[in-house]
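First the structure, in the form of structure tokens, and then the observations on it.
Heads up, this is only part of the complex; the chains shown haven't been moved.
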Amino acid sequence: MRWGVIVFPGSCDDQDVFDSLARDMEQEVDFLWHKDDIKGGYDCLVLPGGFSYGDYLRCGAMARFSPVMGGVIDFARRGGLVLGICNGFQILCESGLLPGALVRNAGLKFVCRQVSLRVEETDTPFTREIKKGQLLKIPVKHGEGCYYADAVTLEQLRNNRQILLRYADAKGKPAPAANPNGSLDNIAGICNEARNVFGLMPHPEDACNKILGSDDGLKIFSSIAAACARGEARHG
Amino acid sequence: MRVKIFVSLKQGVLDPQGKAIERSLHALGYSEVHDVRMGKYLEFGVEAASRSAAEARVREMCDKLLANPVIEDYRFEIEE
Amino acid sequence: MGEERENPRAEPAVTAELVAAHGLTPDEYAKIVKLLGRAPNYTELGVFSVMWSEHCSYKSSRHYLKRLPTEGPQVLQGPGENAGVVDIGDGLAVAFKMESHNHPSFIEPYQGAATGVGGILRDIFTMGARPIASLNSLRFGAIDHPRTGYLLSGVVAGIGGYGNCVGVPTVGGECYFDECYNANILVNAFTLGITTHKRIFTGIAKGIGNPVMYVGSKTGRDGIHGATMASESFSEEKERRRPTVQVGDPFTEKLLLEACLELMEKDYIVGIQDMGAAGLTSSSSEMAGRGGVGIELDLSRVPLRETAMTPYEILLSESQERMLLVARKGTEEEIRRIFDKWDLDAVVVGHVTDDRLFRALFGGTEVARIPVAALTKDAPVYQRPAASPASQDQLQHLDLAAIPEPKDLGVTLKRLLASPNIASKEWIFRQYDHYVRSNTVVAPGADAAVIRIKGTKKGLALTVDGNSRYCYLDPYVGGAIAVAEAARNLACVGARPIGLTDCLNFGSPENPVVMWQFADVIHGMRDACVALNVPVVSGNVSFYNETDGTPIYPTPTVGMVGVLDKLECAMTPWFKSAGDLIVLLGRTREELGGSEYLKLVHGLTRGTPPWIDLKMERAVQGCCREAIEQGLLRSAHDISDGGLGVALAECSIIGPEKPLGLRIENHEMIRGDALLFSESQSRIVVSLAEKNLGELEEIAARYNVPLQVIGSVGGSRFTIQPLLGLPVEELRAAWAGGLTDRVK
């Protein structure tokens, strides 16, 4: 399969995503510059973490208008798989591909640490290889990762089972103490209704090798690879 | 013309910054302060044929970029 | 083509007052007149004042810095450039340096610290290296001083805010609190970058006629030399001209970083240097100085952010996120195209000349004409008077017999663990992205950080250390220990030191006591560098750090880098499994002088610091490193602040998993507080499976290192027979909350 990693001027984790896909998973990966349109066929587009445009004003607010986003939105509308990590998640919310918004951490400070994530749904291309309720050890590092949505939206997310990851404690309970940023309902990652767009605050690319303390991030990437192997058509 | 835009968090969206400021103000002895809300303040110059023309443009800018309707409200003033 | 600009303001006459306001002595002014063969104009005076400032000229320190060893087969670039460069094999090299940003951080903690990080990042990518890891060394006043919380919060947020946004992980550092920093905090920022041997750039101007290009942010009146304030009187629009605190723009820095590294893939660049202190002036004259050429600048072409800026202001502005480069003639267009891709200015502002003059034009008229040598190699050098204070002997006198032993040593241990100098620094490093670039193998919380080098089997270890209390009591010993402790921290993760950088933070060089401290610290550092075979490849001196009129403790901070040939061997300090033996390498003596214990429990900063035998230090480090490489150990932790008691507690509690207790039954027979809290040097506590003990003993014997099995790991209690015993959870709680609970 073929992955495209979008590069905004202030992307920081683009190389990390590239390396974990290319080195740890031996996948075919291209960088896609934010000023270009998307050419050629891709199975999955990744919006990496970082500070796309300095994250001035609001995280992801300006990235949403960069030329490449038109292509990303079409790609998603055609059913292509889109993964937004951290700043990528923020951009997906800002551009309306995902509901809700990510606001300042409740603690007001940037938080960088390992968290454990409970996998809530597995009938998606992003979590299909993972067992329901399984715990993943993956780091978060963000200043504005507190997920917010109004009551109605939140209800829809629950009803459509769009909440894919929750911050949980060692026992797997989504307890307040396990919530690093005050996210509603301990939400760490959600998908859209069509289940082909996934945004999460934690960084799987920083957990793709045992030497880094965890390789649970691979489980998300290999779920995507498996889904594509199952012949979901290219969307290019 | 000069434009002044005030972006504030919607009621119901929690505002940890405002809360933190309120706490520090109380700690400093300003106990008379309550309901602190923190927002953004933008100022810029703009050329436009008329005030109403400017208003229309500024409203567009806010809806498109400067405020996020999911979490924020905005209002603005225009001075000749 | 820049439009012709008029100097917007008539320049003041150069008077004795104005000279003094520019921090130049009458003698220095006389020297300027002699070098020029005439009196300088206002703009030239400003140029001299910054280039001859302590910060740029190193006029008080140069004489002593020469004593530091800077050579080694691995050294590709020693001191004198923007950063040192060291070979790490596989055709790869690392560039690293440490910089201080003390005074700006005290005035505006967030921006001061942020721009400090920005500056050191530029020093690294200027060399052609991509920054991959940062450290920071911080000193604040007493934790309960009214300003400390505000300064700490601002500085840490600033370091994180800038480093996180640029995408460089902050993988370690250190942070201490002492009254001597109440009114003069220290913020020292370290960054390391990686490159190849083939891709090393330097700050040199060569090739007559080659264009000089300005890239990056526009120029404003940021941080213009304080002298302008002193010479405000003649100014009309006073308010607008007041020098402003520099505000950092990490996003622009990120663009500048990527644009420069992309440009460096091509061979368009002759030389490149960032515009740091004294901005355009120092970068251009220093590059010309290194190349033995002249430079002509047309200031009317410099991209400006503010209106009505004078030549003086343009030359002295310290606006951030700017670089100056000398390009090969004919490549200007290509260069502009690359910077355009990253939405940055790239403007030709001058060219290299053969007259060895620093010349600045403004709208056609010449506003400065100075021999480059006068700004660089002919700048004053002083050998200032140095004398140890009469009180030093008094200060070093400590009568242990007069120091009562605490009744409950368990309570005392908890107090030490809760001391902000020893307690967990998690509150700090949680605010730093230490994962980005996905290389971090040992994150903050260990003796040294370890990062992998993708595409190799190697790892890099980094640490920064310095104990100013020791330096205050005995500058020589303190200087030696700063180097030794850094190297020991590297040995504890299994790394071999390859080079160091330093920040030398001292009081006023015009104070003979300070110069004595400075000379002795350097002497001690030199001896340790030689003994441990670690060259100094870069560094930075910060004088005039005074708090309420008295100098801070002499505070050298040492940033050291090491290599692990087998990354998978990287060691961590915490216990791994119950039943393991606990072994002490080195010997504990009754050395409580200058210890954290003496200060915290008895309120004393006196005595002589622990002695250091550099031969023994080298042996202990070698022994530990070899044991790690042979895979014999499960943990290794250096014994520093707080002594054996604190080090053992840390082994029990600082790990990511739940705490592991221990039982110590065998140890030296000295007074209990000395056994637990003496900070004797050259000691490392390790744990290992019993079956490996024989091999470890064999290695220790070969290195002539004293080895003692002192106990074993296990259980939920922390017991040191017969002195103390308590639940390990209590120790963890004290350590975890010591800093965190006090900054809330």
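We just call them A, B and C in the order they show up, numbering each chain from 1.
We adopt the following convention: a residue touches a chain if its C-beta (ideal position, glycine included) is under 8 Å from a C-beta of that chain, and two chains touch if they have at least 3 such contacts.
Quantities reported herein were computed from a predicted structural model and do not represent experimental measurements.
Trainee: Each chain type is displayed a single time; count how many copies of it the full structure file holds and write the result as a formula.
Mentor: Whole-complex stoichiometry, label by label: A x1, B x2, C x1.
Going forward, only the chains that are shown with their structure count from here on.
Trainee: Between chain B and chain C, what's the gap in Å when you average each chain's C-alpha atoms?
Mentor: Spacing between the chain centres: roughly 41 Å.
Trainee: How far is the middle of chain A from the middle of chain C, if each middle is the mean of its Cα atoms, in Å?
Mentor: 36
Trainee: Could you work out how far the Cα centre of chain A sits from that of chain B, in whole Å?
Mentor: Comparing mean C-alpha positions, chain B is 30 Å from chain A.
Trainee: Under the touch definition given earlier, write down the residues of chain A that touch chain C in their complex.
Mentor: Going through chain A, the ones touching chain C are 9-13, 15-16, 19-20, 23, 35, 49-51, 53-56, 109-114, 139, 141, 143, 203, 205-206, 208-209, 211-213.
Trainee: Where on chain C is chain A touching in the complex?
Mentor: 157, 160-161, 164-167, 249-252, 254-255, 258, 341-343, 429-441, 443, 452, 454, 567-568, 656
Trainee: Which chain A residues qualify as touching chain B in the complex?
Mentor: 57-58, 61-62, 65, 93-94, 100-101, 103-108, 148-150, 182
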